[in-house]
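Contents: one structure, followed by commentary.
Showing just some of the chains, left in place.
Chain IDs A and B follow the sequence of writing; residue 1 opens each chain.
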Amino acid sequence: MAHLSGDNTKLIQRVRRLKGQLEGIERMLVDGEDCYKILQNTAACRGALNSLTRQLMEEHIVHHIEQEASASEPIKAASRDLREILHSYLK
Amino acid sequence: MAHLSGDNTKLIQRVRRLKGQLEGIERMLVDGEDCYKILQNTAACRGALNSLTRQLMEEHIVHHIEQEASASEPIKAASRDLREILHSYLK
């Protein structure tokens, strides 16, 4: 399986932001912060992880299916439909 | 876009079972049943709807991408990988 399309910078930045969010949660736990605030931050982390997942899946579908030289128009159309459906499922 | 692969009987049975589960929840609400029991049934409905979703996505990927006459081996491999990934996400 070929690799991700060229420049992963945006994906890497996303992962680093997620790590930063987790570091924030770690500090709050060490400081004995209120669990309500920690749960709010965990919910934000979950949203960020879903967006990362969505982008990775999009890249997989575009790079390995839609941009394949042999991909016919019906395959490309089905692939675009699938990306749209996944977008609504991985909010 | 072509239609679902031939025999939809299993999918239709799944939808009918889901309708039956919802009818059960409706009766419990009308009878003023305990909300804890209703929530347990709603959780079961959610699982059934996720399985229906997973099967529909599988059918879409198999029928419109993998079984397309023009689908190359790299496209088929990427499509199989995607189905596996979706399986873990739509538990």
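One rule holds for everything that comes next: contacts are C-beta pairs under 8 Å (C-beta built on N, C-alpha and C of every residue); 3 or more make two chains touch, one makes a residue touch a chain.
Keep in mind it's a predicted model, so treat the numbers as computed, not measured.
Chemist: Given the 2 placed subunits, let me have the overall number of copies in this structure's complex.
Modeler: Per the structure file, the complete homomer consists of 4 copies.
Here is the rule we use: only the chains that are shown with their structure count from here on.
Chemist: In the complex, go through subunit B and note every residue touching subunit A.
Modeler: Against subunit A, subunit B makes touches at 1-2, 53, 57, 60-61, 64-65, 68, 70-72, 74-75, 77-79, 81-82, 85-86, 89-90.
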